[in-house]
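Shown below is the structure under consideration.
A single protein chain has been removed from this complex, and every other one stays in its place.
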Amino acid sequence: MDMMKGAMSASDMPKGMDMSMLEECLEALSACMQACVMCADADAGEGMGRCAAMCSNCADMCGTMMRMMLRMNGWDMALMMSMMESTMAMCRACSAECMMHAEMSEHCRMCAMACDQAAMALEKMLGSMREMAPAM
Amino acid sequence: MDMMKGAMSASDMPKGMDMSMLEECLEALSACMQACVMCADADAGEGMGRCAAMCSNCADMCGTMMRMMLRMNGWDMALMMSMMESTMAMCRACSAECMMHAEMSEHCRMCAMACDQAAMALEKMLGSMREMAPAM
Amino acid sequence: MDMMKGAMSASDMPKGMDMSMLEECLEALSACMQACVMCADADAGEGMGRCAAMCSNCADMCGTMMRMMLRMNGWDMALMMSMMESTMAMCRACSAECMMHAEMSEHCRMCAMACDQAAMALEKMLGSMREMAPAM
Partner (left out) sequence: MDMMKGAMSASDMPKGMDMSMLEECLEALSACMQACVMCADADAGEGMGRCAAMCSNCADMCGTMMRMMLRMNGWDMALMMSMMESTMAMCRACSAECMMHAEMSEHCRMCAMACDQAAMALEKMLGSMREMAPAM
């Protein structure tokens, strides 16, 4: 991710945005997407249809969220915050679903952890964005 | 899409969900995603960075929304409604951006129409879902 | 898809490319992606891990292939043909996997049909592209 730092600071970031917070978010979303793809795959082999669907949805949302954050020209505070809220809710629901099988499924335990990390990173960044744009 | 109808009615749809409304949504999201990918591509050649980014974001969100709607095992009313609200806001913002160049860019005019259609289909379905789950 | 036609003919399509063949491909890839997402979801609930993974892979490849075809500025014959070959192989393998469960699973029967359609559309277009660029 070191390579990303240069490219991002070279780009027209929203003023006042905390760079390290954004990088933390991207890292957590990327890890969550990967954990969710793996968990959905393992779930399917075990007949855990609900968990597989939640993980697949979470993977798609985290992937989309990450791509949106990387597109500097598309930053719009209200749209980003709305998608961040939706993604955070998805991560929390996916974590809760995975935690129900965490004792018997190692992939669920790991996926829940990755979902929690992503939800926390999004919450932290949302908090910082709300301070910058208090009206939203 | 006729093929889809059979598969979907054969699946465990949320009770009371209007099938034709869901199909209309899927159709509109699919068309919007395609129009947005094409518009972003054409925008890039014309130096329209903001429009390209909005369209790319809208394409990713519509694609993810569509996949979530197709995963019957993952239907959760609150999560779906949150993502539908976010996607609808994105479609409207993308349409507004594209409308600013609609006179000079045919792809923007078409993309704006596709975004409007997707926003309307989502709004209609959200209305119906709110009636089913009035507390949300 | 009528809206697409206008946008596409307005764009810088590769010379000599058969428009209706491209539209047929896009339609088939879109339907295949949707059928595969639904099939993977249903498979997961039935513990069919192999079929779910094949369908998820096929859905992702068809989605990516479709987006690549829609980006007129990115058309490169050799790269497109390579990805079309890979996607065609994936569609055929996914169809073969789904056909093994077609008698007991309606979603597998429909997914196999959608995969076959996508593979045929890709094969037809590949044939036409090879005539245009015989050296590849």
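Which chain is which? They are A, B and C, in the order written, and residues in each are numbered from 1.
What we mean here is this: contacts are C-beta pairs under 8 Å (C-beta built on N, C-alpha and C of every residue); 3 or more make two chains touch, one makes a residue touch a chain.
Owing to the predicted nature of the structure, the values given are computational and were not obtained by experimental measurement.
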- Item | Per the touch definition above, residue among C:Cys32, C:Ala52 or C:Cys115 touching the missing chain | C:Ala52
- Per the touch definition above, residue among B:Ala28, B:Ala44, B:Cys58 or B:Met90 touching the missing chain: B:Ala44
- Contacts of subunit A with the absent chain, listed as residue ranges: 1, 3-4, 6-8, 10-11, 26, 30-31, 34-35, 37-39, 41-42, 44-45, 59, 63, 66-67, 70-74, 106-107, 110-111, 113-114
- Message: Using the document's contact rule, name the residues of subunit B that touch the chain not shown here.
- Response: 40-50, 52-53, 56
- It is residues of subunit C that touch the chain not shown, namely 49-50, 52-54, 56-57, 60-61, 63-64, 67-68, 71-74, 76, 78-79, 82-83, 85-86, 89-90, 93
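Please note the rule applied: only the chains that are shown with their structure count from here on.
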- Message: Regarding the subunit A and subunit C pair, does the interface count as same (over half of residue numbers shared) or different (under half shared)?
- Response: same
- Item | For subunit C, residues contacting two or more additional chains | 41-42, 44-45
